[in-house]
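Every protein chain except one is present and positioned as in the full complex.
Now for chain A:
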Amino acid sequence: MNIPSELKYTKDHEWVSIDGDVITIGITDFAQSELGDIVYVEVETVDETLEAEEVFGTVEAVKTVSDLFLPVSGEIIEFNETLEDEPEKVNTDPYGDGWMIKVKCSDTSEFESLLSADDYKALISA
């Protein structure tokens, strides 16, 4: 299972890449492999400002619908529109072309709540 060490993680199986106060969010390799073929990614919260733990979108596999939770508070500034036509990128390249949203964070101190790669590895192997 691929868990890049430079990324942060959440208990909801999302990865977070931090660049100043802007973060990029996707789902982990573990998440995509558990879900199976991703057939739809819906994000209709672009330009909205949401609190941490709020639902920012939905990812659908053939048999399941899963909510996507925002790990920290902020404004959704971009959705990876490639996923509208190629949701399978989430399966083939979860940490690259399969990224989902970019968020401008309102409070960078919330980053402290994110998990390290080691923490996340421990979580999924528990």
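Brief remarks on what is shown
Quick note on the criterion: a residue touches a chain if its C-beta (ideal position, glycine included) is under 8 Å from a C-beta of that chain, and two chains touch if they have at least 3 such contacts; residues count from 1.
In this text, contacts and distances are computed from a predicted model.
The chain not displayed here is annotated in its UniProt record as "Aminomethyltransferase", chosen from "Cytochrome C biogenesis protein", "Beta sliding clamp", "Replication initiation control protein YabA" or "Aminomethyltransferase". Touch with the chain omitted from the figure is made, among A:1, A:65 or A:122, by A:65. Within chain A, the residues in touch with the undisplayed chain are 36-37, 39-40, 42, 44, 58, 60, 62-63, 65, 84, 88, 91.
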